[in-house]
Each structure stands twice: as structure tokens, then as C-alpha cells.
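Removed: one protein chain of the complex. Kept in place: all other protein chains.
Letters A and B name the chains as they come in the text, with residue numbers starting at 1 for each one.
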Amino acid sequence: MTTVSQFEQTVPGGEIKGRSLWADAWARLRSNRAAVAGAIVLAIIGLASLFGPMLSPHDVGQVYRSYIKVPASTTAYPREAEIPDLLKTALRRSRADITSLDVDGDLVTLTLTAEREIDPRITRSVERNADFTNVQIIETSPDGLSLTMQMEVTRSYFLFGTDANGRDLLTRTLFGGRISLMIGLLATFVSLIIGVTYGATAGFIGGRVDSVMMRIVDVLYSIPFMFFVILLMVFFGRNIILMFVAVGAVEWLDMARIVRGQTLSIKRREFIEAAHACGVSTTAIIRRHIVPNTLGPVVVYMTLLVPKVILLESFLSFLGLGVQEPMTSWGVLISEGANNIVEAPWMLIFPATFLALTLFAFNFVGDGLRDALDPKDR
Amino acid sequence: MSLLAVENLEVRFDTADGEVCAVNDVSFSVEPGETLGIVGESGSGKSQVFFAVMGLLAANGRARGKVRFRDTDLLGMPVSQLNTIRGAHLSMIFQDPMTSLNPYLRVSKQMTEVLVQHQHKSEQDARRIAIELLERVQIPEAARRFDQYPHEFSGGMRQRVMIAMALLCQPDLLIADEPTTALDVTVQAQILDLLAQLRDTLNTAIILISHDFGVVAGLCERVAVMYAGRIVETAPVREIFYRPQHPYTRGLLQSLPRLDADDHQELPTIPGQPPNLQSLGEGCAFSERCPLVQPHCLTDRPLLRQIAEDHSKACHRDLAA
Partner (left out) sequence: MLAYAVRRLFGAIPTIFVIIAISFFMIRLAPGGPFSLERPLPANIMRNLEAIYHLDKPLMVQFWIYLQNLVQGNLGPSMVYRDLSVAEIIGSGLPVSIQFGGAAILLALVVGGVLGSYAALKQNQMSDYSVMAIAMVGITIPNFVMAPLLQLILGVELGWLPVGGWGEGAFRNKVLPVIALALPQVAVVARLTRGSMIEVLRTNPIRTARAKGLPERIVIGRHALRAALLPVVSYLGPAAAALLTGSVVIETIFGVPGVGRLFVQGALNRDYTLVMGTVILIACFIVIFNLLVDLIYGVLDPKVRYD
């Protein structure tokens, strides 16, 4: 019986402009607003984490004893009203009274009187407080019972406030981001290497080797890995290198499955058979045909894996099993914030926001990539 | 009064690459008890016409025009009101019987729910009527198989179930969208016989949508040929077969294999491909592939015009019979 569809494809007509798969995917990705926004956010957070701690006036570990748990603020510390208290604390031992105090911008002029002669070395006890520099005596009364000093106030900005030890939270958040992102990327890389090698081998060799290798993956899947990572971290010390290995070792299973599936389906395609028939070596086939063709799903999975790893790291650090002082990470900061939630909520809010933004951004980019590379929607 | 009258129907889809006009200015009517065949290539919009009629267009599709069933306009009718008509007075069966039934529900439930919904029958009455109908569409051991799941039936059996299901409420019009395409050739013939038999005994009007002139010829009284979203020719079936007036219809008929043809003769085909519905030009959509194309075919769109009693076509040329 003849059907109309028979002559549908008889003569190729019209000019169809060819676009490569990747160019097409790139165009689709660029038109995805959420993915582009995610990429921009990631770039900003990445750059800020990389260079922020270097540019910050505060060192990561620098402790400001006078500013423990001060709230986030865009005005500088100390505030004008706090200067007398700071000076009083600094001069507590000198038995001198402050008779006049004049604050003019960063310049403070101070007059002291005492019942005994004032030791000019008093400037040092003022200077010992990190907030005041260039302390000079500009006038001493003839009897030495009164003395006028001038000094400069160091103004510090704590845009995100400070933590329970009086350290700048902005610097620490950015520094923590550096660690979190680094662990995320490196552990993803570890799982990428293991997963792709394992999956491609299983898929390419096929047969009994494949079924044994995948059976192993199945067994590993049913192991409660979260608990194993916890055990690893508890028993074998809490260092960052181990963290990469542990997290990477946990997360390669999905990667292996994805790559194996892709390899299997590609292996059966005609162009691989053609390559075999032309005498191309196995390694060359894997390198030139299999790997590039599995790239799409792998890239998508990687972008979605990075936030998972960051999350796992933060989770371990939150439990106190991950990154240790003096290092810090978002998980550590969030954990500290959760412990100080009543008095210092900003200690939770800022690192949590950074973590959440990063996770969102990665997910948006990953989803965008998947949509862009998935031919199902086309 | 016509049973179904479609006037100036237009169906458009919003897609990522712009708006696609799948159906354009389509008008036709069906009288009670009549059998109409709709013929066209895939993508000619023939199925979309009836999805629009049944209110089954995809979410990104919109229909404009008039679809009158008896004296009610189906387009723009609220779904709740449409639900009192479709399935009861107006039924449709689909191309793929393998996937059209719900795999998670027993055949019994899928059939009785129609009667319960439309005729408020009790579950027992509904079962009795449904089994009777299954017997009527020649399902062996209908009573025993009634409570089975669809995957326990073969493709042809499932299409019979679909047909029985569509006829439960004795509809006035049955729309059969490529009912035999997915089936084996022998089963195809059985299903077509069944449809003919049902039309004769139940006096149900049938619209048979197909890409296959052979199928249509066996069952239908009248034929409308669609191309690129428009009806290009409509006539009684004998008239179309013996005196096709549109070059496209002619091409279709010539590409039918003939038993009396010379063995070594190559089957004629229509060169080219159906046009892209997104970028239809000013002129006749068939002009690119037409063997008789003339300059004004490229700029003037031919309208459907009557050329004989009960015979219309959309072509500027007058073909010698």
C-alpha cells in the first residue's frame, strides 16, 4: 500500500544553514537568562573570593579585641561616641582623668589631669590599643599634672560585622569562599577522573567486565556514604587533602554510570564501527570519538556536582569534621553563626547568603547547560 | 442542518522559533450518517483540525474560526460544557492504539467511566453495555478479558477497544485519526471493515483521517485533500479518483501502486518536500513542487472554488480531465 509519506524525503530542498552542536548549545545557553545571571554571580563570587582577602585591609586571622561581635555596618568603627570609652579603657591604669576630649575627624585631642605628675610614657599605653596611632604630647602644664595629647584614630570598616573573636567577617567570608570553592572544584575533578575512567572502561570493554564493574558500583551505591565520609573524617584526622579524596571518592559513582551509558550507546553507532573498520586503534577511538561525545552530559553533571561537593564540605565543616581553624570555610562560618544566632545573626546571614547564592548560581548554570545540550527539547 | 460545520478554522502554535500556522481557513461540513475522508501528508494539519474541534490542542496552540456541532459552537466553549459533548455525542479515536489507552487502568474501568460520566449509569449497567460493545467489535471472550489491562491486548485488539470505547454513548460523529496506520496490513483491513459495518448498523457519521488514499477510498463517500494547512480539493470519492482536478491530488493518486502497471515502471513521486509552515509565501503553497506552475501561482494564493457540482479545488489552472 502506498503512503503519502513515501515522497516526503525524495528530493532535498531548501537551504538549511548548518550550525554545529556546540555553537547551537552556546546560543541556547546565552539566551537563557537564569544561566547567564548564574554565570555572572559565580564570576563575581569567584573573583571576590580569590582577590578579596588580599585587598581587604583586615587580615583573616586579625583579632580586634575591642570589636567582638559588632554588627554589620557601613560606617566605620569606632563610632565617635565610642571613642571616650575606648580611651578610658586604655587609660584605666594611669590614674589620670580625662578633662577634655575633642574629636575632629580622625584627629583626637585629649587633656588629662592627675594628682601626681603624669608620666609621658603614658602615650604608649594609649598606643597599645590598636585603634590609636601617632600619639603625641603637644602640651604639658608646667607642674606636669596636666597634659594634652593628640592622636589619630584608626577607622576600621566591618561591612559584615565581626565574629565572636573580633575578626572581620567580610574577609573571613571571602576567604572561606576560597576554600569552599577550591574544595568544590578539586573534589569534582577527582570524581571526574575516577568516574570517567571507570565508566568509559566499563562501557567500552563491555561484556562480563562491564557487568562486574557495574555490579561493584551497585554495591557501593547501597552503602550509606554520608556516614562513611563522617567516619573517614572522624577517624583519619581532619585535613583538607583527605576531604578532597573522601568527597571525590563518594561522588564518582554517578559520573561512572553516566559515562558508561553514553559510551555504550555511542559504541554501537555506525561511525565507531567505521573507525574500527578503518583500523583506528582503540585508544584513539576512545580519545577521539568516545570522550568528546560523552562531554555534554559530563559537563552538565560536573556543574551540578560542584555545588553538591561544596554542600558536603560545608555539611562536614558544620559538624566540626571538615575544615579546621585557622582555616575557614562557609560551612565553618555558618556553624559559628548558628551558635551565635541570638546575639549575632549577621554571623549566620552573610556566609549563608554567599553559600546559597553560589549553590543557586551553579544550579542555574547547570540547568541551563542541560537544556542547551539536551537534544530532546529541540 | 449539518452535523458538524467547520468555518474558516485557523490553528496557530506559539513555538520557540516563532508562530506556526498549522491550519488555515479550513471549511467543510459533515451531514448525519455521512462518511468524510481527510487526506494529506503528515504535517498537513489534518489532525490539528480535529484536535481543535475536540478541544485537544496542545497548550501552545490556539484555534480561531467557527466549529458548529449541530447548533452549538465548540470553539471557546468552557471545558466543563465541552465535556458534556465530547465522548458522548462526538468521539475520537487515535492513531496509536498501543499508547492511547491508559496502561495503569483496567479496560473495564476505562470503558465504564464514560457511561458513568455521561449517562449516569450504574457500574453494573455500564459493565453490561461495555461488554456488549466489545463483543460487537469482535473481541473474543470479551467478558473474560474485560478486566484485563491494555498491555494484555494486541495492537489490533486495542484499537477495537478504542473504537468500542468511542461508541459507548452512541455518538453522532466518530472522528478516526489514522486508525489503522500503526497496525499490520491484515489487521488494517479488519478494522476498516469494522468501521464500515458500524456505520451501516449504527448510522454514525465518520470522519476518517488518513495519509492513505487507499484506506479512504474503501470507506468514505466524500474526500477532502489537505496540503500545508489548507483544503486544496474536495469532491465525492469516485469523482476524485477518476477526475482529480488539483495537481497535488493527481500526484498523490499517481503514486499509488497499481496492479495493472508494468512491472518495470518506476512509481511516480511528487518531487520536493512539503513547505515550511513558518514561512509560507504569498502564493500557492504547492507551487514549489507543482509540475504546472505558472508565474502568478507564486504571487496569488488560489482560493477554494467550485468547479463542478460538489467538487471544489484551490488551483488557478484548469486541468483537462
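The working rule: a contact is a pair of C-beta atoms (placed from the backbone, for glycine too) under 8 Å apart; a residue touches a chain by one contact, two chains touch by 3 or more.
Since the model is a prediction, treat every value here as computed from it, not as a measurement.
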Neighbouring shown chains of the undisplayed chain, as defined at the top: A, B
Residue of B:Thr15, B:Thr84 or B:Ser122 touching the missing chain in the full complex: B:Thr84
Candidates B:Thr35, B:Ser100, B:Gln273 or B:Ser287 - the one touching the absent chain: B:Ser100
Sites on chain A contacted by the missing partner chain, in the whole complex: 219, 222-224, 226-228, 230-232, 234-236, 307, 311, 314-315, 318-319, 331, 334-335, 337-338, 341-342, 345, 348, 352, 355-356, 359-360, 363
Those residues of chain B which, in the complete complex, touch the missing chain: 54-56, 58-59, 79-80, 82-88, 91-92, 94, 96, 99-106, 113-114, 117-118, 149, 151, 162, 165
